[in-house]
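Only one protein chain is missing from this complex, and each of the others stays in its spot.
Chain lettering (A, B, C and D) follows the sequence in which the chains are written, and residue indices restart at 1 in each chain.
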Amino acid sequence: GGQSGGDGGDGGDGGSDPTATEAESDMGDEPTETESSDDGGDGPNTSLLNAEGSSTVYPISNTGSSYWNSNAPPSDGEYWGSNSESTVPGWSQLGEPDMLLADYFAQKFGFEPTEQRSSPPFPTTVGLSHSGTGCEAVTEGLVDIGNSSGPITAELDWSDEKAQNTVIDNVVGRDGQPVVVSSDVVDAGVTELTGEEVRGIYQDEITNWSEIDGIDYDQEIYAVGRAEGSGTDTSFRLNMLGGADAAMPGVDTRFGQNQQVAQAVSQNEGAIAYMALAFTSETVVPVGIDFEGTLYEPDRDAENTIFDSDYPLNRDLHMYTLIEDDNPNGGGYDAREAAFINMFLNDFGQTVFVEGNNYIPLPTSDLETMKEKVSALATEDLIMP
Amino acid sequence: MAGTTQSQLVEGDTTASEVAAGVTVGLSAILFALAVAAMFERVSLTGTLAGVPTATLLGGLLIALGVAVIAFGVGSRLGYVETDPDASAGLVASFGAAVPWLVIGGGVASETLGFGVAGGVAGAVVAGSAAFVATAVPREDVGSTVPLGALLALVGLVFLSGTIGPGWLWNLGWEQQASITAEFLVPVATLVSALYGGWAAAKAYGRFGARGRHMGAYVLVYLNALSIIGFLFILIAFVVVQGLPGLLTGVQIGAGVGPQLFGSFELPVYAPFVMNGVALLNDFQGVLPAIVGTVWLVVGAVLFAVPLGVGAAIFLTEYAERGRFTQAVEVATNGLWSTPSIVFGLFGFAFLIPRFGNRKSLLAGMLTLGFMLLPLVLITSREAMLSVPDEYRDASAALGVSKWQTVRSVVLPAALPGVVTGVILGVGRIAGETAPILLTMAGGTFVPGAQTVDVIGGFEFTGSPPFVANPELLQATSALPYQLYALITAGVGLGSNVSDPTGFRWATALILLIVVLSFYAIGIGARYYFRRQLRHE
Amino acid sequence: MPSVTRTERLNAAAGRQLQRVRDFVDDTEPAALVVVGIIALSLLTAFVGFLAVSNLTVLPFLVFVAATGYGWVRHQEETALILTLTMTVSTLLILGLIIVFIFRESVPVIQYETATVYGVEVPGLRMFIETRWDAVADPVRYSMAPMIHGTLLVTVIATAVAGPLGVAAALFLSEIAPAVVRELVKPGVEILAGIPSIVYGFIGFTILSPWASDQFQTTGQGSYLFVGIVVGLMALPTVVSVAEDALSSVPESMKSGSLAVGTTDWQTMTSITLPAAFSGVSAAVLLGVGRAIGETMAATVMLRGVPRLTEPLVNVFYGQETLTSLIARNYGEADGLQMDALFVAGVILFISVLVISIGAQYIEWRMRSKLGGEA
Amino acid sequence: MSDSQQTRSQTETRTTGSDQPLETTSGETVEETKDEWVEYDFQGQAKMAAEDLDVYYGDDHALKHVSMEIPEKSVTALIGPSGCGKSTYLRCLNRMNDRINAARVDGSVRLDGKEIYQDGINLVELRKRVGMVFQSPNPFPKSIRDNISYGPRKHGDIETGLLARLLGRDESEAERELVERSLKQAALWDEVHDRLDDNALGLSGGQQQRLCIARCLSVDPEVILMDEPASALDPIATAKIEDLISDLAEEYTVVIVTHNMQQAARISDQTAVFLTGGKLVEYGDTDQIFEDPRSQRVEDYISGKFG
Partner (left out) sequence: MSDSQQTRSQTETRTTGSDQPLETTSGETVEETKDEWVEYDFQGQAKMAAEDLDVYYGDDHALKHVSMEIPEKSVTALIGPSGCGKSTYLRCLNRMNDRINAARVDGSVRLDGKEIYQDGINLVELRKRVGMVFQSPNPFPKSIRDNISYGPRKHGDIETGLLARLLGRDESEAERELVERSLKQAALWDEVHDRLDDNALGLSGGQQQRLCIARCLSVDPEVILMDEPASALDPIATAKIEDLISDLAEEYTVVIVTHNMQQAARISDQTAVFLTGGKLVEYGDTDQIFEDPRSQRVEDYISGKFG
């Protein structure tokens, strides 16, 4: 017998097997750009496309992503294409293509159609945080698309030039950032506020609704804010308080995402908040804002409306992509990014993803400009769909 | 010697006074229950109960309780009730009685009478010390009943008279405004009074003296235990009731309805919430990617922490000499064990993320949770090994078997139950952790089923170091606790993805609870099983 | 004088260790020594490589795997020893790494927040003597005072909940409950410990917070009081189980001794069992405090997220931010100094909890030596 | 020593039942089919009496049909091999068995003719009257004084402490007397009178055991149960405890379990022999038991053939 180990199972005794312990560590030095460097052989890279950032842009980008991932067939009618019951908006403008949704948009950039429901040529995912995070993540190459509701120059404190050299600014829609109040405040007669008053509230000069002219409502003001670093917060400081680093001592609560703001406003009395259009409701009521005599109303049909680009709080919604050497021509897109963003730049995208989420669609001229940017990678002419 | 009364070896039959005291204890239990119900608005303060306005009812019951309590004390002092009291109610009871009177004295002087802060303090001191003296000085039967009975009667009167009734409000006048409302004060005052009343009545039931105190204390201790159990039960039941509808949406049972497993076998159930991700074309949305993410997290953490922890435990118990070194490791592991999870998150963020592709990843999450699990595995394995009787080691050594052989063939098998139990409980804990993965792993909020992480399928071999790669491990994914957090922060706006967001969130909470508690149940069950096995053989 | 003896003792200890190592070297075959050496060296190299984010980490690691495999077959005894030793060392190393990394990240903001007192520059001081946290508006300040205040309030309230209830429950479990009840309640308490904090947070956020803001008519929701209560309930199981251990480790002979002179169970508990287990019970409460300080998610979802002191300071009906929730809430958008400030919060948390943990261990150790002293 | 207290003149011991050989065929346990009963008529008063006492630990029948009267003011020794139920029997006499969850007691035990296994019995009172001293000394981790005055204080016989002092009702004089008296009775006063405030755990084993006896005496019991009180002690301390027990028997009824037969012979007036299986096999005058046991098995046991 000599020195044999003894009874059977010794070799693999769990207690001391170190391989599992350390096995992971040897992968520490994985090149970061797994997705973008894989595309050696045939066809473009089809790995997961991920976007991250703004909770304002999230509804647009996430709806887009779920449509994309669904890869609905043209016979669907509800999400894509047309059937006897319904037709998806913008369908005819696209020329009623006989292809699945993602297949259609992807093949314009050289991807093979899968011709399978729920199986797009490449998958997409969208993370929910805020603009600062999105801008940060896209510049560091952690994600493919950085969503932001504020300009990256303000978010990351960049110069215009640096921004132009580093990222491509894809504007996919617009938001008329409303100021909202809780329903009890509306009931108390607050349907409009002056810019001064809003500023006063957020700078802790006005703390009770009764301090507003003509309002007889003795209720402490619950001033809800967005997280510092969110696009909504930055734009609000910029456009309402006079600078991206204006102080806001009046804020009672800050929330990470627009969604939470809406919930807080609907759950509490005396609340006021600034947010994105997509999140208003009967209990989260936008009020008109009077800027130096011009009253912007929360009504699409009014003379001056917050849906209009004149509205001082109106802002662009961005999907930033990084300019990289790895990209074709060292440009700002790889094929996936271009294909995905292109989906938003037409009537279908604007109606379903932008207007559908209560945001403001872009004027056609803007759409054309954006399309020119992505068309660098396209395998066919994009301008005529 | 003071207060000696020779008590009987055999006590007589239950006396009428005992029955009365028992009824009084019951009365305070009813009041307690009413107070809890009122606190959670199960009973409306403005409404009526059994035909009587709630406030009146509460006031009346409180007065009745107070009078009954005082009657016992006085009756005993005058010799109508046969008791066995000590000379004094004691320090604890005196302080106990002083506290509510202190609060009342302070409140009345400063607010009702408007004497301000100084007056409030004075009032508090006067009322408090009066109650203290009234409890401490007289014989126990009087001391432990009269001040408390008076308290009950006073509170009852205040309610009955409507001095504090629905709509009453005390604005604290603070910079950040807050008020004490009747909706809060009435239930809380009733609750506290009922506790005091029950305590005094229980003492009376036990005929004061050592036995009385025993009874009084037991009433409170039992109540505490019951409340904890009740709380646990309500908590779980609540989550279950809220979450079940969401969890069961679209569930089908029958041959061939479920997804296919291993190519051909079809599950006879289809539970979309746990079998789907979130996708546009789904009939029902689900959290499968988060469940799978949680599973992989746990697997990774266990693979990391268990060998390391068990190995270290072996070294510490079997090889190392007890001394500075083992002590240092002990302090370190206990320190690690109590380190807040968010600090682990920060550490993972600073240490792991830059080393794993500079992005949040499943692997970083696994390791972070592994770091958290490690101290627990070490501590429990060590305990399990220490509790392996030295006799086994001696017996093995006496047969001339070497140390490692002994460890492997005798110590480890004997310690296995303890180790396994510890690991399972630890896994339960980390499986529910959010904070660390928030910083190291968190991915999307609504992850499509197609993006469910597939670690096994993700392995690839490469030509350059490190020769093997697994993009799945290096990507962020979702996990149940994070999913719930993301749903909370995502607030109301998920309508576009999920038709019933609230139901979806509660269902997520429920499934998280189920996953985590099943680890616990298995762990506790395993321990029970192992213990029984050890005991029987 | 004491210093001399201390060095002597240290020298003696070092000498003993050296002797042990020498004995090990003497007693071990040269071949096994070589294998053990290779294992240790390659692992060390791999670790250094990992720290340095090197692509070549895998090479020494493969050497380690190979050497271990060979050693396992040929020199199991020694290989097992060196493996378990390295595992032990890695545990210590992890604690060390945590310390190094979270401290390192926090340095810049500590320098930024240097304050001058009496002409002396004290790094980081301004974070504690000023109360302003504003990462956006000038002047940018990262005061920790509001979060320390919040953490303190939450911890005090949580302790007030978990301490008495926990000790009472522990008394019930170890001294009062009949066996059947104990068998049921103990797992119940453990299950309570198992409920993830995010579930508590969810319930707190959706149910408790709105209810509390109604009850106390506060402006908006989020209060230290209710975060404290929730966190207290979460710390409860820790208190119960540790205190129960302490109480049941009081020798039965002591309890019987008391009962045998004719005292009630309650008298025995309060006069004998609790005092004897006092240090263990206080360690339990301390550990509960540690849990409360470190509790994150419930606080994060229930608090207001505005780092500011409440006014007045005792206003527990408002809940601004705790150290933990600051981190969880801000890690996402923070970068630069703000991120470093989060690490400062982490450092404060880490140190306070570590101190508490060591304190609790010390107390327990004293109790054990005290109880062990008799018998 | 036992002679000095021997007051009874007429004793009778009867043992019935077959004295089967110890070893039976296959198993390792002793099978006994017939019941044995033991009677012992002593002169004087019975202080306690067990009748047909059975104790079960779970399914384990640890004490079988034991009937035994314990005479007042004398020392009764219980001897027998390990595990035969001596401690179990002893713990029945002050119902300390109630603390063992698994234990179930059938039968009757009377103290001064009053049944102690009945509803409504006041356990506190019972244990005051039937004190107990344990195998290993178990002083409280308090001062020597507090150890002694613990019982009386808890019974409210003495008021001390902060509140009592505040109220001017401090009875520390009474306490001092009580402590002195108890310690003197336990033959410990001389050794500790100058350090009553020291922690009792600092005493030597023998002193601790005497302290426990003093603590037991402080509540003025009528019966003192002792479970191998000297087994953890060295010979000198043992000798002191033995002397003490003999003295105590003048005032108290003492029941003592011992594994040391010489000790039983030295100090007890009557001896009960239990044998494995939880049976009382023989009970009678100590002299008679040791010199002329009726049962072969008792004789075997006493002569050291087993145990």
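The definition used in the following text is that contacts are C-beta pairs under 8 Å (C-beta built on N, C-alpha and C of every residue); 3 or more make two chains touch, one makes a residue touch a chain.
Please read these numbers as outputs of a predicted model, since none were measured by experiment.
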Out of B:16, B:255, B:398 or B:456, point to the residue that touches the absent chain in the complete complex.
B:398
Name every residue on chain B in touch with the hidden partner chain.
321-322, 389, 391-402, 405, 409-410, 413-414, 537
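As a working rule, only the chains that are shown with their structure count from here on.
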Have a look and report which chain pair racks up the highest count of C-beta pairs in contact.
B-C
What is the distance, in whole Å, between the centres of chain C and chain D, each centre taken as the mean of its C-alpha atoms?
50
State, to the nearest whole Å, the distance from the C-alpha centre of chain A to the C-alpha centre of chain C.
38
Residues of chain B touching at least two other chains:
177, 210-211, 307-308, 311, 314, 355, 408, 465-466, 488-489
Touching at least two other chains at once: which residues of chain C meet that condition?
50, 53, 55, 57-58, 76, 80, 83-84, 87, 219, 263-264, 267
